[in-house]
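Every protein chain of the complex appears in place save one, which is left out.
Let's look at chain A:
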Amino acid sequence: MKNEPALSSFTLTFAINYGDVTITASVTASVTSFISFSTQSVYSLMARTREALLLLLDVSPSMHSVLPDVEKLCSRLIQKKLIYGKNHEVGVILFGTEETENELTKEVGGYEHVKVLQDIKVVDGHLVQSLKHLPQGTCAGDFLDAIVVGVDMLIKKYGETYKGKKHLCLITDALCPLKDPDVGTKEDQVSTIARQMVAFGLRMKNIVVRASLSGEPHMRVIIENDNLLNIFSKKSSAKTLFVDSTTSLRGARKTRDISPVTIFRGDLELSEKMKIKVWVYKKTGEEKFPTLKKYSDKAPSTDKFATHEVKVDYEYKSVEDPSKVVPPEQRIKGYRYGPQVVPISSAEWEAVKFKPEKSVKLLGFTDASNILRHYYMKDVNLFIAEPGNSRATVAVSALARAMKEMNKVAIVRCVWRQGQQSVVVGVLTPNVSEKINIPDSFYFNVLPFAEDVREFQFPSFSKFPVSWQPNEQQQEAADNLVKMLDLAPSGKGEILQPELTPNPALERFYHHLELKSEHQDAAPPPLDDSLKKITEPDPTLLAESQSAIDAFCGQFVIKENPKLKKSTRRFLREKPSGSDEPNGDGSVSDAQAVNSMESKPVVTVDKIGDLTPIQDFEAMMSRRDCPDWVDKAIEDMKNKIFGLLENSNEGINYPKAVELLVALRKGCILEQEPKQFNDVLEKVCKICRKRNFSTFFDFLMSKKLSLISKSEAVDSDITDDEAGSFIVKSQPKHED
């Protein structure tokens, strides 16, 4: 009974209230043109800062489980408006509530269980409060009723003349059946509303949450409702988004709307003769933390008007004479070139700097496979044909479609604005639209220049030792893991789709901000469950592929390198501050840049033993931690040799002693210590002569062992001839 008057009066209201409001100004011609010109720009300026948003929130029983996330999403939206859009206006309508409270029900009846929680007004802190605890409704929610109430509110408040943006945002699960209209079908009703929305420039975003399909889902209802929402999308600029997790719900509505500004408007030049008019927008841009101001606590606490701001002053002082302050205008820029600093004035630079003309020029097309994905350097731009220019739209469309068909991309050279001092070379990839009302376009990614790429060489995997190569079972386990741990299962929605994933750090910041506004000392809050699913894998998903994970973990043996001493590890064990996870696994590491020095040999030799005297000697000689090692090694060696000779019964130790002498000789040449060796050799010869160890000399002869000469070591005072005749001379004279 109630819907029929509603709809007719609905249209009627428009006629009465907003019928033919036109402003006509009759001033002299010359002045009119001027006025219209300036008002235009004033309007466009205001439009940028003015924005009205009406939230339509479903609080019916089936929504209760996701209400906490709806609350958070909406609070965040309002919080950001409080910071970035202080004069934006917001209203909130709940539906599925026990009570009914809206103007239409008073005027025409009907529209039950739709409650206006807040009329449209400029955002304030109270709104954040009231959104924090939404009342849980008890009745089925009719989203169409809510939309009608919302549209009516917006139209009554703003009419046609308001130049700002007017948005509706509907969050529902669209599970409740809609009431039948008395006249016509639901489809007709939706079409009528959609027409009104277009006429008044209302935009709508519908977020349909289907996180938990509890109980018997009424497929018929779902299909009907989805179909109705679809009509909205087709007939007005409404957009419907289906989300299947609370994490996606939190990212479903951008919490901050940035008015897009073109970074380039002009020709995309295929050649001198063929140009296409395009506009370029930013497609991605990183949302940063708000820039916080520095806080000064100097003002007395009684001062109500204290700004607490801090001014930063810069003073330029001479490095040599810090007492000398140089005024800013007396500075000149110095550019580093190696150790030199080259002073160049701005005027000088102006004369010589690189000054490319503003233009976007095609360099050519190439196979998409020539441009690897990881070469994309920056945030992404979008090239669209000049709006309203149908020929440019067709030209872009033709190129985009041909590129997609042939797997090609275009390489372009861009100078976005006049006076820009650098050029950008980038790649255009096709973005073929599937919606009939959205034109085809290109994505633009910046590519690196030769200077930007560091061509490091890495070993081929195939060249690694066999123990590092996965065997067949391991490979199979890995294949399985990659297949099973699927974030885009067919038939279900994609998990962690970037478009629907909120920034957990920013979410946490705004949450903390709100907590702090209540209690100045509030600690940073932990991440809630929906956000934790971004920083950590979803336990339910892990459970689904538990067998693949177990098999994988069973196949690979991971252990800490036992050769590394604990002290050389640079592991910093840290816990995330937002997580209460037990930090169990021991191999967590967060090493800062580590100098990749080879680890030094562990064993060091500090004396010459009996087992491997030569090796010990060499090791000691080559030790570089202290210069004394060389002397110590030579000294030890000397003692060893004399010891052998002393204790040599019938020359049994001679071969060994000679070996040692040979080693000592080499070592002394290497270390350029000829005197040390020559002294030893002469002493050895003296001993032998005295004791008449004649066989020892034969050994020396056979090894051609002699003094170290000048040509071998510069410090030696023995000539080559002297060295050559040494043995002969030293031999004991038999006639003695």
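The rule we apply is simple: a contact is a pair of C-beta atoms (placed from the backbone, for glycine too) under 8 Å apart; a residue touches a chain by one contact, two chains touch by 3 or more; residues count from 1.
Here, contacts and distances are computed from a predicted model.
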{"item": "Absent chain [UniProt protein name; select from \"Gamma-secretase subunit PEN-2\", \"MICOS complex subunit MIC10\", \"SAP domain-containing protein\" or \"creatine kinase\"]", "value": "\"SAP domain-containing protein\""}
{"item": "Option from A:S296, A:Q418, A:S702 or A:T719 whose C-beta touches the chain left out", "value": "A:S296"}
{"item": "Touching the absent chain when the full complex is considered, from A:S318, A:Q418, A:T612 or A:T695", "value": "A:S318"}
{"item": "Contacting the left-out chain in the complete assembly, out of A:L56, A:L362 or A:I718", "value": "A:L362"}
{"item": "Touch with the omitted chain, as defined above, among A:D180, A:E405 or A:D529", "value": "A:E405"}
{"item": "Contacting the left-out chain in the complete assembly, out of A:V148, A:V190, A:L228 or A:A395", "value": "A:A395"}
